[in-house]
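I have a structure here, written as structure tokens, and I will follow up with some questions on it.
With one protein chain withheld, the remaining protein chains of the complex are depicted in position.
Here is chain A:
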């Protein structure tokens, strides 16, 4: 039973950390988008502290926690532990590139949307190739990106928020790329955190 409890606490700790990372990234990256008027929220919300609706960060946080826990879980289920670049420096590099992709999507002025989307897609695939290279990671990334895109379409369709210049039904066509890169990034963080699973627990018991 002790190991059970340990496992649960551990999962909760990891989930919490992933959640906070997700919330933080969502706030920061949304800020980038809002600044450039890519997404529009009702105007009175704009001037509130972090310039987005309240429900966005928690959603992103929950999603990232789920993804971050799912990746190591799937790795262990498939029985192929992720061995590629298991270092924090690599994870940090991955996060930096992800922020960079967002930055580019928000700030760089492209000639047309197709070019922008293609560039971002190439960047996302490059991110996967540089930091992940696992088939499970790719599949999961694609799947979740599609789901998230669908969800966003529905949200925009229902008028929760809108994009200034939609070019892919109701949303921007680069959104799936961003989702994909985000999934890869969170999966990377989750895997790295899973490495420390036991150490966290052990250290805690020691402190008690």
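Note that a residue touches a chain if its C-beta (ideal position, glycine included) is under 8 Å from a C-beta of that chain, and two chains touch if they have at least 3 such contacts; residues count from 1.
Keep in mind that, in the parts below, contacts and distances are computed from a predicted model.
J.: Write down which listed name, "F-box protein GID2", "Integrator complex subunit 9", "Ubiquitin-like protein ATG12" or "Sterol regulatory element-binding protein cleavage-activating protein", is the UniProt protein name of the chain that is not shown.
T.: Matching the unshown chain against "F-box protein GID2", "Integrator complex subunit 9", "Ubiquitin-like protein ATG12" or "Sterol regulatory element-binding protein cleavage-activating protein" yields "Sterol regulatory element-binding protein cleavage-activating protein".
J.: Can you say which of A:17, A:142 or A:155 touches the chain missing from this structure?
T.: Selected residue, touching the omitted chain: A:17.
J.: Out of A:59, A:142, A:156 or A:195, which residue would touch the omitted chain in the full complex?
T.: Selected residue, touching the omitted chain: A:195.
J.: Kindly state which of the options A:99, A:121, A:142 or A:156 is in contact with the chain not pictured.
T.: Answering carefully, the residue with contact to the hidden chain is A:99.
J.: Just checking the interface: what residues of chain A touch the absent partner chain?
T.: So the residues of chain A touching the missing chain come out as 2-3, 13, 17, 20, 24, 27-29, 31-32, 34-35, 37, 40, 43-44, 46-49, 51, 81, 83, 86-89, 91-93, 95-97, 99-100, 103-104, 107-111, 115, 119, 122, 126, 164, 194-200, 202-203, 205-206.
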